[in-house]
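One protein chain is absent from this view; the other protein chains keep their places.
We just call them A, B and C in the order they show up, numbering each chain from 1.
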Amino acid sequence: MREAIAAHVHDGDTVAIEGFTHLIGFAAAHEIIRQGRRDLTLCRLTPDLVFDQMIAAGCARKLVFSWAGNPGVGSLHAFRRAIEGRGAEALEIEEYSHFGMVARFSAGAARLPFWPLRSFMGTDLPRVNDRIRTVACPYTGEPIATVPALEPDVAILHAQRADAEGNTQVWGLLGVQKEAAFAARRVIVVVEELVDTAVVRADPNRTLIPGTIVSAVVVEPWGAHPSFAQGYYDRDNDFYVGWEEISRDEGALRAWLDEYVHGVADRAAYVAKHPGLVERLSARPLVCAGVSYGY
Amino acid sequence: MREAIAAHVHDGDTVAIEGFTHLIGFAAAHEIIRQGRRDLTLCRLTPDLVFDQMIAAGCARKLVFSWAGNPGVGSLHAFRRAIEGRGAEALEIEEYSHFGMVARFSAGAARLPFWPLRSFMGTDLPRVNDRIRTVACPYTGEPIATVPALEPDVAILHAQRADAEGNTQVWGLLGVQKEAAFAARRVIVVVEELVDTAVVRADPNRTLIPGTIVSAVVVEPWGAHPSFAQGYYDRDNDFYVGWEEISRDEGALRAWLDEYVHGVADRAAYVAKHPGLVERLSARPLVCAGVSYGY
Amino acid sequence: MAVAAARELRDGEVVFVGIGLPNLACNLARATHAPRLVLVYESGAVGAVPERLPVSIGDPALVAGSLMVCGMADVFQLFLQGGRIDVGFLGGAQVDRWGNINTTVIGPYDDPRVRLPGSGGATEIAIHARRTLIVSRLSRRAFPERVDFVTSPGQRVGGTDRRALGMPGAGPVKVITDRCILEAGPGGEMRLAALFPGADVADVRAAVGWPLAVREPLRETEPPTAEELRILREVLDPKGLHL
Partner (left out) sequence: MAVAAARELRDGEVVFVGIGLPNLACNLARATHAPRLVLVYESGAVGAVPERLPVSIGDPALVAGSLMVCGMADVFQLFLQGGRIDVGFLGGAQVDRWGNINTTVIGPYDDPRVRLPGSGGATEIAIHARRTLIVSRLSRRAFPERVDFVTSPGQRVGGTDRRALGMPGAGPVKVITDRCILEAGPGGEMRLAALFPGADVADVRAAVGWPLAVREPLRETEPPTAEELRILREVLDPKGLHL
């Protein structure tokens, strides 16, 4: 992980760490914090705790997003402090709806300069974000909303498994992982498990990201905690709930970063600092039947 | 099948029968021929033998397509006779590239009036098809090609398996089956196997088409012959090769339709008329491992 | 509120579900009069039958045993924009006279008094679902005459009807609160349609930032049945997270 982040994430980069509630790349984010990256433009539909931590750590210059809350719990307080101008250094924001962000990644992945969608009419979003525009349909003449392509310098995606070439398989919630990967100039895939290429080839319909577009593969079990990895471990809801109190207080948040991010060398050490984590969250097996690719 | 076609396919309808080389809905096409539907606008990327047969049977008024050949063999002669004006009743055509057709289905599925793509510049296709147009990108100003949405009255899709509600699972080549299904007003799913909903729920990432958009489910083993169904049976290459000679001659083609389409009551009878078919083409099992959905 | 919301759902409908109370309402409806309700979550789980009350819209329990899991591009392009969603649930910090919702900021956007999470999927749910139901506790602060920021458009925005603005869905037909149900009148204005047992018109009027019209006849809602309460308290939300 250390090498992958050092090689592919630079100060000032536009960085997408995707994974919608599922497979959020916390391990990679923590390594970025440890390496002291600055002036990043952070892109995610849901900044979630992962970007709240990076904002608190001072990595972010700008945030591109569509829903900035603590899912099922409440606020992202580091984010709010930065926006509500209470002491924290100001944070530039560029805001869309979820569909708007999905469309931005879709355009980037398809190397189109824009993506059309029926949205935003009647809302105040175009008023505060002039990158939301419209085109006239060449057939009906009606105005259709557009968003510009998002092409991150680097996309970091967590997944269940990949082979050494980066052929990556994901199941359960897929979010916009595929679109973010194809939209980015460089792709870091972080996996729970490294598997032989034969495992990938045995079920090619499960492959979400081809190795041909992957820059680095990092094996990092529990790398998505406190989010979840279907088939590997459950969401750590206690952690999300607990974040409310930690993040409310700048000092407590700094102390948390010192202990759990700066204070550990890597993910293994982070897991070791959470006694009972593995026992508490490890998934019980629920294996589906395979299908036949025979002919 | 008889009831599904009678209920959902009417004279004058726009009909998409999709499945790219894989899972082509021949059984449904033959039932449409038997029921004598007329003036259909037939939509497929690759008309293939399935539309060559429907054209020869007089079902088609218009063809919307992107590659009209006998894959790996040569020409579609009923199609060519209709276009080259050799005796056959004339056929109206609307022609795109594969990407253009994929984009038309994508727009229809997303209920957008158009879809943007970087294509057609420098080609003669826009000259002969005025539905291929351009829009100016609202960010860069550059012209981007567009195609209009395709929203068939009915889409007919062959698949490996579905439950009684029409929750449909497909693996192997996916073509544009999902886009065609969501683009259509009515959807007929024809499957090799009807399975319990529990089978679908055990591996939800395999579901390509949700039952909520399906109008009818038909169980028709071998319904895609002479194309193939991954995990069930192989492509009948001898049939594709043999079609060259049958289709070259109008009389031979009519005789073939009389014997193998009009001359049989249903798919079971069709299969029975091909001795050794099952032995020759049945797939050897090649089952992949399952994945865990546990948490 | 959960009971009133559940009763708005018809069997067989496809519902776009958020977490919390809407989730509770949908599962109550499934357990009572609408067993064939299909729940679609913006995370991509379709036809989920969660074993436990999901804490987030992205909960592994929503995935295991669902009918389909698809990417979010499909959720928004094929299901929502594609017109495949019958009912959408919405909530928010502010709901105004025309059913416009604000989940973005209190105060000016560039210098907000309170920064809220933002749209998420709400903007497109409000625009594309065939009809939407707004669920929100009644209070003067939550029901201003005009929202500070329109995140999710209602029946009229800036004096223009939603159809004239090109929105496919019918928009918010009802607002379900903890004391009453408002519904969109002919002109799109939210008016009082039904009172919960024990609530009265004056209190409701006092909690709303516009001169609230009252539909005649004004209904009184049926109180929750013992069965509805049992399912809510014993099965769906034993911890009382949302009740």
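Note that a residue touches a chain if its C-beta (ideal position, glycine included) is under 8 Å from a C-beta of that chain, and two chains touch if they have at least 3 such contacts.
Predicted model only: the values in this text are computed from it and were never measured.
**Q** For the chain that's been dropped from view, list the shown partners it touches.
**A** Computed over the complete complex, the missing chain touches A, B.
**Q** With respect to the chain omitted from the figure, which of B:F26, B:F228, B:W256 or B:Y295 is a touching residue?
**A** Once the missing chain is taken into account, the touching residue is B:F228.
**Q** So one chain is hidden, and I want to know which residue out of A:A28, A:V64, A:A109 or A:A216 touches that hidden chain in the complete assembly.
**A** Checking the options A:A28, A:V64, A:A109 or A:A216, the one contacting the hidden chain is A:A109.
**Q** Looking at A:P126, A:P210, A:G263 or A:G290, which makes contact with the chain not pictured?
**A** Answer from the full complex: A:P210 touches the omitted chain.
**Q** So that we can see where the missing chain sits, which residues of chain A does it touch?
**A** Touch with the absent chain occurs at residues 109-112, 167, 178, 182, 197, 200-202, 204-205, 207, 210-213, 293-295.
**Q** Please identify, in ascending order, the residues of chain B that touch the omitted chain?
**A** 20-22, 45-46, 65-69, 71-72, 75, 79-80, 83-85, 95-100, 102-103, 106, 117-125, 128, 142-143, 171-179, 228, 230, 234-235, 237, 240, 283, 286
Convention: only the chains that are shown with their structure count from here on.
**Q** Please tell me the distance, in whole Å, between the geometric centres of chain A and chain C computed from their C-alpha atoms.
**A** So the centre of chain A lies 28 Å away from the centre of chain C.
**Q** From the C-alpha centre of chain A to that of chain B, how far is it in Å?
**A** That pair's centroid distance is 37 Å.
**Q** What are the residues of chain C that contact at least two other chains?
**A** 45, 60, 63-64, 69-70, 77, 81, 168
**Q** What are the residues of chain B that contact at least two other chains?
**A** Counting only residues that touch two or more other chains, chain B contributes 111-112, 202, 205, 293-295.
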